[in-house]
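Left out: one protein chain. Kept in place: all the others.
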């Protein structure tokens, strides 16, 4: 099969067994249900982009397995340029959808990370995981599927390792290994874009030790596999998605995050890429987060682009020039280019793994994660600041009031400014959606928290080299060491 | 009447003619309707506080008109201590309700500002506005009513003054002056707490000139006055307020903001405090914003207190000590104390107006407004950061899913950590409510925007004095002036 | 004696035994020697201010011991207003001198702190320290002397307490107690303004335990006491003070910091205020730092005033209007008012100690210390930014080159802009002096470091109260405690 059309993509989702729930009810068709249709439309744009001459260079690429044209989201990143295109593609897709299409990027990163991890495992352990992954990937590319990625376990009491939890299911684990499959139980939580996914790629948690070996497990499954129940989470103002009108202003994008419950799911052997090799669980995650933390800078920049545009648009709709806002608009772009640029830099300064996978620079990727935990929030505040009171909390009457036979004419009369009342309302709702509404991505904790990035920065920063440079400059030869720990 | 009980307060609201709408429908009883009961409960706590030995010192005071014990929200602020108590009271009420009770504080500031403005008008123009205000205020105190305050006009095209708008109703204005009343038309928008108010105090916009004299109008009206239609605005996740359960976690507080439409409302003369005296429209607003911009630091500190507490609580519910979060918790408190402290300082450095009203220091009050436009947002980000993924966007299944017969046991199993699933969910929902949910106050633009505060800072900062000090220190006697403007 | 004149002050310094050194040489007369005359001139302005109708209200006050008019720097602070005047006075003196006059404010704080500490000691231990202090203070006021304050010990290895240091002299300590005196040995380092002091007030370090009791010592001594050697430290560009001309642009202010070496100094009993009462060493320091950390906000604001003025002046000297710099000038004033305002707030929110001493609020005082460790640095950067390249590092030829017979005419020709070359150079040198030159005060570590302020903020912030508020709002009754420490 060649690259799929948006319609073929949607059709494939409709064919899956319904197993996604929200508000206590089963979603029969994710492509039309109010809770999921927005994210499906967002993901559909990715298929459109791959077929669009303007965007195909970013949205598609050539398979390193078959030489055929494939979705970039199913490719192996093998060069700095590939890694930079990760940043650029994410920025583009945010530009087009206004928010996260997590059913693609986390899956993409997961399969790339596993490309490297399985390579090392096979080299060192004599396993055949890497070949399994290749086989699966060829099919995935041929069928042009969407793959979401799932890492986060519920974890239970965070002060205890998996094997010491009161409830051993608090982290996803292997309960049985059979000849042709493994059986897994537990959950993955806060997983993006599953509603729009054909398959789900599972990574283990990090840093497991021998007692936790059952938790060292990685595999890929069809979304509708037996035993898997998916419950979508709430997000801000999600009930508006069930309403008519423009109070949810964006129809061509949306984010979902789900809890995945595995009740003794049987995963066929050829879809398993780690099975108890606990020593590699750290690498599995590290290989995931470095490119992720680099490229997430593209995501938030892409949303920042929209915020700057929406803020400028609302200023004009209010009858104002953007000139008095130049300082603030410039700050918004500084924030955008910082996270985007550092993502590009982490790509540019990376190095090639033996498997061919391009490893982004861990120091700069983690620096970027710290910025992703602050700059986009500043950008949001600036958008609200420029937009004024109606943008800050979406402080306008509802669509129903806008159209009320009784007082709708008053609402419209007084919402009109330099543009029509409807346009002004739509753009104010867009800012609300982006900053305190349903368009908010989980950028703080997605790919790990900023605080977790700091020790990696500290470890990679080369402090001892700096100390040596300082000593040389100051002409000091005395040994001045870290003091020993005292009781 | 003495200080009212919460129940008497609610009863008084029920007696008013219903004229508040949301989602296209009339709210028959604001004390029980899901859209308004939260804010009514919040305001009810203020009445409880005035009767509570722990809080009465802040929540009540002695009338400068009658010597009787009254709600502090109906008092005239006459000293630095009174002005500091404004900051402290706002912080307390945020502590108790989690959010804004705008039906009290804006009204309080409005009547205080008008105390000073009418005093000057009467002195200079020979009018009797100040006496009218005193008469009304005595009654208001005696009946212990809630008064909300309304300033913001729709404004239309912001680049044009009121009298040059295509639609002259874009700012509230006098359409007729009759012997016993004035007739007004237009709207006030984004007005807090009207749902919980007995009466509404109207201030004019600022800086009007002679052609705009019809817009220079100030008065107080019963909320249910003939010709006034009130439409409540949306706020984030407001549909949840119609749901059962804890997805709206706070039941004892809530914020509303409304659009007020005046269709030829007749305001009795004795309730009018400005009628075309355009030269005083600037003072009317300035007298309002100085104490407002000082005391709003107490508001956001009070909400910040809750955020710090909720963040620490969620960390513990996750099984973590708060120790690794000390740096961030400390930063939250630094932010809280900054806006609170600068409010106190603006009070301490103020001076007495001839009317007895205490004028807060405009320089520090406006500096505080700038901080209010940034520090609380940083505090929110820290709360989300500490709270983790479930707090960031409230990334948990709905209350319905939590209790689903089919999968509720799974949701609860995996949401449990060091506390029960319910407690952990409740506190995560609280952080969501405070940071991206229905608890968000309009602190950026309430009382004017930070950007509008900057020119006032510049004007009050004493740059020429600084220049003189610098010249003296550097031993410069040459005259070095601002260059003349060039064509 | 009434308030002294500047000349009487200088005369009193000349009468002291010379024991101050710099660059290996004894300074015979501190009032004329290039290394010390600047700070003496700065301190002399304080005497002038007390006699100046414009400034006497701040610079002088009434003695609580005698009812006579005294220098405010020798008064006991007994009210919020007194504590606010501390902030205001410091800002004024920075305005007049451009920098720190540490020979007054640390001494003032030290004697106030000791007022409270000795009161408690006498109450609890039956000692007569408080009476000794009163006796001394009456004389100090009568003679209108300058008293510098000294806290900081060399400390040696910071990971060890005083009594476990390899060299026991690393903290100042009592080596003998005799009938009429004590004998002390050790050093105090980085002590401000000693060159301009008549006497020096010594405080102990904080947190001493029983084995360290010899280190719990407080007293006041004449600067020229036998056995005391004072070595002035370097500061940036200090050699310029030996040059002619305006490369040191300020002649009426200057800062000195000295190392004080005590070689078995005999301190008369009536001048000793703590002698081995180690349990009070913590209070001695705490009583010092709270008002200090509040009022230091006035210091840095006062220097910030000069920086804003100098930046505006240089812009004009460059031929530019200050308008395009409004955003940055406003930021400078925001910084100034933040530290000044929080100092005022800490004063306003303080409480009275049993001794009569006004204790500033520790929470806000320590928040201010954190800002003092960052905002003034931002203000400096803004001054350099506005000033341009010549201000940034003082990038101009020397005074000698300015007047060179060979090329002085070229230097002057090309330094001229909208003002004379000399004025432009003087103001650029002033910015250099304030930001990277001899005018820099030690505001980061003076009164303790910002990092040391954070635990105090954390301890005073009331986190558990916040947690309780959050639980109440979210309707949580479950006990959710800090987890127990694990091995």
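Going in written order, the chains are labelled A, B and C, and every chain counts its residues from 1.
In the analysis below, a contact is a pair of C-beta atoms (placed from the backbone, for glycine too) under 8 Å apart; a residue touches a chain by one contact, two chains touch by 3 or more.
Just so it is clear, the structure is predicted and the values come from calculations on it, not from any experiment.
**Student:** Touched by the hidden chain, which of the shown chains?
**Tutor:** Per the touch rule above, the missing chain touches A, B, C.
**Student:** Of the residues listed, C:175, C:283 or C:417, which one is in contact with the missing chain?
**Tutor:** That would be C:417, which touches the missing chain.
**Student:** Using the document's definition of touch, tell me which of A:49, A:70, A:345 or A:443 contacts the absent chain.
**Tutor:** The one listed residue touching the chain not shown is A:345.
**Student:** Touching the hidden chain in the complete assembly: which of C:365, C:427, C:440 or C:476 does that?
**Tutor:** C:440
**Student:** Which candidate, C:187, C:217 or C:470, sits in contact with the chain we can't see?
**Tutor:** Considering all chains, including the one not shown, the answer is C:187.
**Student:** Give me the subunit A residues in contact with the hidden chain, please.
**Tutor:** 80, 84, 95-98, 246, 249-253, 305-306, 308-310, 312-313, 316-317, 319-322, 326-327, 329-330, 333-334, 336-338, 340-342, 344-349, 363-364, 367, 370-371, 418-420, 423, 426-427, 429-430, 454-455, 457-458, 461-463, 465-471, 473-476, 478, 480-483, 485
**Student:** Under the stated touch rule, tell me which residues of subunit C contact the chain that is not displayed.
**Tutor:** 21-24, 152, 154-160, 167, 169-170, 187, 189-190, 229, 231-240, 243, 247, 257, 259, 261, 263, 318-321, 324, 373-374, 377-378, 380-381, 384-385, 388-390, 392-398, 400-401, 403-404, 406-407, 410-411, 413-418, 432, 436-437, 440, 442, 444-446, 449-451
**Student:** If you put the missing chain back, which residues of subunit B would it touch?
**Tutor:** Within subunit B, the residues touching the omitted chain are 159, 327, 483, 486.
Methods note: only the chains that are shown with their structure count from here on.
**Student:** Centre to centre, by mean C-alpha position, how many angstrom separate subunit A and subunit C?
**Tutor:** For subunit A versus subunit C, the centre distance works out to 51 Å.
**Student:** Which integer distance in Å separates the CA centroid of subunit B from that of subunit C?
**Tutor:** Inter-chain centre distance comes to 40 Å.
**Student:** For subunit B, which residues are shared contacts with two or more other chains?
**Tutor:** Where subunit B meets two or more other chains at a single residue, that happens at 319-321, 418.
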